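Let's look at chain A:
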Amino acid sequence: MLLSSIVFIPLLGGLLILLMNRENEWAIKTMATIAAAIPVILAGWLYYCFDQSTADIQFAEKMDWIPSLGVSYFLGVDGLGLPMVIVTSLLSLVAITVSWNIKTRVKEYFALFLILETGMMGVFVALDLFLFYIFWELVLVPMYFIIGVWGGPRKEYAAIKFIIYTVVGSVFMLLGFLAIYFTSDPHTFNIIELSQGNQFKGMLLFQNIAYLALFLGFAVKVPIFPFHTWLPDAHVEAPTAGSIILAGVLLKMGAYGLMRVCFPILPEAAVYFAHCLAGLALINILYGAFTALAQTDLKKMIAYSSVSHMGYVLLGMSALTVTGFNGALLQMFNHGIITGALFMLVGVIYDRAHTREIAGFGGIGKQMPAYTGLMAVAVMAAVGLPGLAGFISELLCFVGAFPVYKLITSGAVLGVLLSAVYMLGMFQRIFTGELNPKWAELKDADFREWISLLPLMALIVLLGFYPRLILDVMNMTITHLIPRFQ
Partner candidate 1 sequence: MNWAFIDWTLLAPEIIVLITALLIFGLDLIWGDESERETLGWLGILGLIFAFYATLALGQGGELFNHIYVVDSLSIFSKQILLGIGVLIILASLDYIKGATKYEGEYYGLLLLAILAMMLISSAAELITIFICLEFATLTCIILSAYFKHEPKSTEAGLKYLLVGLLSAVVLLYGISLVYGLTGTTTLYQIGGSIRKYAFQPVLFISCIFLAAGFGFKIAAVPFHTWAPDTYEGAPTPITAFLATASKVAGFVILLRFFVGGLGDIEGHWIGIMVTLAVLSMSIGNLSAIPQTDIKRMLAYSSIAHAGYILIGLAVLSRESLTAVLFYLLAYAAANLGAFLVIIAFSKWTDLHNISDYAGLSKRSPLLALSMLLALMSMAGIPPLGGFIGKFYIFAGAVSEAVSDPERLWLIGLPVWGVIFSIVSVYYYFGVIKAMYLVEPVDTQPIPIPVPLGLALLIAILLTLLIGIYPGPFLALSESAIQSIF
Partner candidate 2 sequence: MDLSHYLTLSAIIFSIGLYGVLTRRNALAILLSIELMLNSVNINLVAFSHFVTPALLTGQIFVIFTITIAAAEAAVGLAIINSIYRSAKTVNCDEINLMKG
């Protein structure tokens, strides 16, 4: 029941909020925070109870749901799912605390956010393709509203673009699921059964077609070039909390889908397309980095840096080695925390200055010293400074990929260099130099902001020194997975 509780407590909280009086905003916010905090505690408990010495599914829950379609309600976590559950619960709580300053339509906002959390959690614990798809789509509509109602000036455009892109991907993914279901023998949606036996051995054509269908769905979410164009719009228009969730969790859903569904179920296709994926990863890394370099809007820059950083995940995965996979998964975790922190910091300054033009700032460092310190940690982590979280995972991705794709990996390292250029350049232009007199009134980070940022900062430092906290969790699962690609 542990996993069901983690998944459905937010939904329950959301429904309760819908029944509450809309005037009582404090109660609504408290309720939302509690409903988001419980999953964090439960996820911690899950981590504590998790047996790191096995690759098996743990905390499994299985029930028949629609027997005539072979659909079951099947939840469970292993080394792939657990880190994502932790990061989702954490970022959801952070996003909800960040949102305490929301002023319009508070009730709907928090209810939608909690429904969103249920969808995201469900994706990471569902082990039935059908259930996976339901949760996948459940994320869509709340996110549409969060962007569309509480977003920036071009919110309507960004929201519908987000919906259309994601739906395009997901319907083809659904067709892929159907093809897998009807080709498997006996017909099953069970991800574990499908990825353990060798159902589709030798059916390379089928595997490739199914792979491409699924890939389209996941690639839009990651996003992989050229399916990324929804991302800058959605990020820029979304409210701060929406951006945190988008970058921290939603992008990971795509990469997680590749790891959980695409690769294990269709191993031959995964090998067949590995080179293409590595090539796309390189494009993602360089394209994202160069575009980020050209941005003048702070949020847009971080959005494009996400594209670049997700490229490392893809690169690590495409190597199909234990090190590469470890690096990819760890990078997903780290990137979630780091970008979450970055978007939050952007939100903090946007709340005060109502602009995100990098050139418009300058010398903020003296005005907001604490904020500057926090930003420095996040920026350094994003750049990949040793001792902070980003370094280890990026290194693992490169080390894993290098023996397989020497040229591509060498090119990808350029991305790290570029990220140092744009991140540090941004930092310099905003925080150092003469203080723009316009910003003399800016207040430093307040208590609520500290509270929501501290756990992320702590994790960034902690994982920088001791990445085994997460690596040990996923190691067994990945060691069992990789031989499928030999």
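Simple rule for what comes next: a contact is a pair of C-beta atoms (placed from the backbone, for glycine too) under 8 Å apart; a residue touches a chain by one contact, two chains touch by 3 or more; residues count from 1.
Selection rule: all candidates are chains of the complex that A comes from, given by their letters.
Please read all numbers here as calculations on a predicted model, not as lab measurements.
> So chain A is shown by itself and the numbered options are 1 or 2; which of them touches it within this complex?
1
> Within their complex, state which residues of chain A touch candidate 1.
It is residues 65-69, 108, 133-134, 137-138, 140-141, 144-145, 148-149, 155-156, 159-160, 163-164, 167-168, 171-172, 174-175, 178-179, 181-183 of chain A that touch candidate 1.
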